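What follows is a single structure, written as structure tokens, with notes after it.
Only one protein chain is missing; all other protein chains are in place.
Up next, subunit A:
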Amino acid sequence: MTAAGEGGAVFPELGAAPVDGSEPHAASAALDPFAEHRTQRPSRFLYALNPLAKLAAPVPVMVVVMFSRGIALPLAFIVFAAAVLLIGARLSGRAIAALLLGIPVVALVLGVTFGVWIDPSSVADHPEASITLISIGDWDFTLAAYLVGFATGLRILAILLLSLIAGITSTGTEFVRSMVQNLRVPYRLGYTALAALRFVPRFGHELEIIRAAHRVRGTDVGRGPVAAVRRSLGYIVPLLASAIRHAERVALAMDARAFGAHRTRTERHLSPWRVRDTVFVACFLAVSVVIAVLTWGR
């Protein structure tokens, strides 16, 4: 057998350290693509679903929202998606507040930011075009422009909320696992992509050091876009050199651990497509169709 000796005799002090196994680093969990939702899973229904179901159901709806016009349809789907999230996901108090209060505020603000970019002549035939909200010089910000901008903002928010259904209730690992198991994506591809996720923060850190190092050499003389581009080009060689070296080392380490040795690998977590996944997709789409029919064009 491999392991010599039973039990953690070597580092008793570590073994005794109280480790909160339930929620390691709760604060950073939202940012950690690997974080597990293990403990939350039984409580709300979204965690019990296959990640692919949570993706497959909202995607067609997102397409519909993207091509919709008007305010009613995206608004209805925002309410729908928010309801699914509130019922199906365990959200922190902060997240619930953001959902209930933040979304309306963001929608109203987005209406202005998108609205000012609207060409006034394109909405001139709307009845609301005669209502001017703000007037700066000979430029008028009309209610019609605002409403078009508002609708655009709502569409973006609706798509965002629909994608959150899968996004905040499953981890990167779960996605890869279900893609490998259900969609027959080769595991070598899936798990390599997952390993590559680890590179991102590393390269960010490395880039920071390189920039500091170049600053020390006095390359920060000169302002403006030309100097900035020249500086950035200077970061590429050292970053690439270390990236390639790192990738080679990771590849060797994975080879040494039998990655890719067999056509399949043992899965400790099964991610089957169950009846409840089909039911979820069907119900989600049925409700969506009803909403879309009722609100289309309004």
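Definition applied: a residue touches a chain if its C-beta (ideal position, glycine included) is under 8 Å from a C-beta of that chain, and two chains touch if they have at least 3 such contacts; residues count from 1.
One rule holds in what follows: contacts and distances are computed from a predicted model.
This figure omits one chain of the complex; the name its UniProt record holds, of "Fe-S cluster assembly protein SufD", "Electron transfer flavoprotein alpha subunit apoprotein", "Energy-coupling factor ABC transporter ATP-binding protein" or "Asp23/Gls24 family envelope stress response protein", is "Energy-coupling factor ABC transporter ATP-binding protein".
Only one residue from A:163, A:182 or A:219 touches the chain missing from this view: A:219.
Although one chain is not drawn, the whole complex shows that of A:202, A:274 or A:298 it is A:202 that touches it.
Subunit A residues in contact with the hidden partner, per the touch definition given at the top, are 1-12, 14-15, 17, 19, 21, 24-25, 32-36, 38, 171-173, 191, 194-195, 198, 201-202, 209-210, 212-221, 234, 237-238, 241-242, 246, 249-262, 264-268.
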